[in-house]
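Below you'll find the structure, written out as structure tokens, and then a few comments.
As you look at this complex, bear in mind that one protein chain is not there, while each of the others sits in place.
Each chain carries a letter (A and B) given by its place in the written order, and its residues are counted from 1.
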Amino acid sequence: MAALFKKDWFGLLIVVIVSGLAIAVLKPAFLSPFNLYVLMVSISYMLIIALAQMIIIAIGQMNLSVGAIGGLVAISFSGLMEVQQVSVPVAVLIGLIIGMLCGFLNGYITVRSGISAFIITLATLYIFKGINLGITEAEPFYNIPETVKNFGNAKIGNTPIPFLIIIPIIITFLMWIFMNRTETGRHMLAYGNSVQSAELIGISSSKVVITAHVISGFLAAIAGMLVVCRLQLGTPNIGDSWLLPSFAAPVIGGAILAGGKVDVIATSLGVLIVAIISQALVIFKIDPFFVQIFLGVMILLAVFVNRYREYKQEARRKIFSSE
Amino acid sequence: MKLLFSIVTSAAVLVSGSAFADSSDTKVALVPGGPHPYFAAWERAGQDAVKDFGLGKADYKVPAEWDLSQQNELIESLVGKGYNAVLVFPGDAVGTNKILGELDDAGIPTAALAGCVEQPTKAKMCFGTDTGHSAYLGTKQLIDAMGGKGKIAHFTGFLVDPNTTLRIKAVEKAVAEAGGGVEIIQVIADIDAYEPADEKINAFMAAQGGEVDGIVTTAWVPAVVAAQALTNMGDKRIKMVGIDHDEVVLTAIKDGFVHGTMLQNPYGQGYIGSYAMDKIRGGCTFKADAPWKATAQTDQFIDSGTVFVDSSDVDTYVDAMRGISLEILKTFEDDFLDC
Partner (left out) sequence: MNKKIPNFIYTNQFGLLCLVLIFTLIFSTSTDGFTSRFNIFALSRVIAIDIMIGLAMMVVILTGGLNLALGAIGVCAAMFGGWCMEVLGIPIIPSILLMLGMGSFLGWINGIITVKTGVHSFVVTLATMSIYFGFMTMLTEAEAFRRLPELFTDFGSAKLFNKYVSPLLLVSVATCFALFYLFRFTDIGRKLIAAGANPEAAELSGISVNRMFIYCHMLSGFLGALAAILLTTRIGAAIPSMAGQLGMDWLLPAFLAPVIGGTLLSGGKLSVFGTMLGAVLVTLLTNGLYLLDVGEFWIRFFLGIILLLAVLLDRTREYFTLKSVIVS
């Protein structure tokens, strides 16, 4: 129990519980089955989008093209099924491969050129989005197979839990194992902490960076396909609005953009906080424009809180070292 | 089935430029505000106009983003490329006037299509759906379906779209006329993209789905998403009137989840618009005493028609739309042009 208190994400957990309870008391409708269902649906893809960004933040970079990859995979996935009559599993597989290929491209160019991932992914953002628009001419694909549509709508038994959320939960779990229990995961964090010292102890930077980007592309692909299941159509503007939320959750979860400091659980809680409060804004009929401001303020707040905590930790370390 | 880049099929073009040449040198550019499924019918309409009226070209050119600056840049480059008539869905009701004035200076006739620019303007006409009227009629239909009382939610499009404000006001007007029985409990705007629309509409349904009795949607994407939400919920209690002819909406009408939809006439806009531009370039002018309609934005408005369909006539909606176009075309020259 004492160990729990020391975890970075413990404070976030408190925030989630308190805000959830407060909203439920003020507006009992918050806990209605349908509302919980809607909440979980929006959490399900936000979770994966956040993880796609988190893994890049872990190595001290950023990926602006998460949304563009998601969009490209979404339209390829639905286009393959509609135009090429490809079966669902094959379409999913191709979708995942496209996502990983996009991620590989990001990672490979970043490593080989030594240019910051920010610029590379800004360029690929336009390239992926350009291909997307070029193929679709901005028109959606409608004929999504029934199985896919049903998957997007189904609930588990009589509970308000959407089927859709199973995949994100499994993925979050796998990501946790990957980041905390595998060598590659730890290498990523070490690399994010300090590129030089990571290379000194023999970590291959190209392997770390490319792996991280491939995973990011893979996750973006899953998110893109989940959105297709949810919307029941493949529209080219899927992914357009992912940029801000993809950074919001990891940053609120305490990741610092210098890298090396990310936590899967904290990021997931970050997603929860954003989702709960966005939902609350609708329930309380607060001006939709406010959602925008709110997200920004949350990020800044998180930045300040993290800064303050670091400051205190540093102060404590100084006291210990002087003893 | 989607066509990858249909290639312009127009024949060789006479570059010479007598203003009274028999129509063959008119190259019309049809420029929407940005990528949006509504405008897709313009492409076919332009091609048909080339075939039927012998224009040089009538090409559908889409700005890659919904952004006034990009639209302006595209139009400028099209003029550079030799297009000599422009039909444009204004990126902004006033902002677009600037470039229309500049085109007019360069001797290029323009008209606002599907949405109007505010006067004073150099646009020769505004040819589109009377969006306010359409929203008004749609709301009337909805109120009838609800039995004249209940609570309504209104979902509509981009706030930057000049039509959005007109639609919000028109829905309010129809509700006010229904007396005290009907009430608008929420207007959700700026959701003409699928992801935000899905999020906001579902959150609304979750929070207030039990209270609301009717939904009117006055933009394409919200109509699709709301129709889908009702279908998914399996809810036939809430009545809904949509807009446009997206497959999702039409299917939901057939299945009884949506009461009906207000069709617009994008094909007719592109087809007759191209024809009119060619006539203008051929030396015709608009009659001063033409049967213009006046709207809040302009008094040189021509209605491209709107029609309500419900489950009884949803299968033949294409005929309904084509019928309107032919009707307008029949009398267009006599009514509006001095040649």
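Keep this in mind: contacts are C-beta pairs under 8 Å (C-beta built on N, C-alpha and C of every residue); 3 or more make two chains touch, one makes a residue touch a chain.
Quick caveat, the model's predicted, so the values are computed rather than measured.
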{"item": "Residue of A:Val15, A:Met100 or A:Val251 in touch with the missing chain, whole complex considered", "value": "A:Val251"}
{"item": "Residue, one of B:Gly82, B:Gly181, B:Gly210 or B:Pro291, that touches the chain absent here", "value": "B:Gly82"}
{"item": "Hidden-chain contact residue, picked from the options B:Val94, B:Leu326 or B:Cys339", "value": "B:Val94"}
{"item": "Interface residues of subunit B (partner: the chain not displayed)", "value": "5, 35, 61-70, 72-74, 76-82, 92-95, 97-98, 101-102, 106, 118, 158-160, 190"}
{"item": "Subunit A residues that touch the omitted chain in the full complex", "value": "62, 109, 113-116, 118-120, 122-131, 133-134, 137-138, 240-241, 243-244, 247, 251, 256-258, 287, 289-297, 299-300, 303-304, 306-307"}
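Everything that follows uses one rule, which is that only the chains that are shown with their structure count from here on.
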{"item": "Geometric centre distance via CA averages, subunit B-subunit A, whole Å", "value": "37"}
{"item": "In the complex, subunit A residues that touch subunit B", "value": "29, 32, 34-35, 37-39, 41-42, 79, 83, 133, 135-142, 153, 227, 230-233, 235-238, 240-241, 278-279, 282-283, 285, 288"}
{"item": "Residues on subunit B engaged by subunit A in the complex (per definition of touch)", "value": "1-2, 4-5, 34-37, 40, 62, 64, 186, 188-190, 193-196, 198-200, 202-207, 209, 224-225, 228, 232, 247-248"}
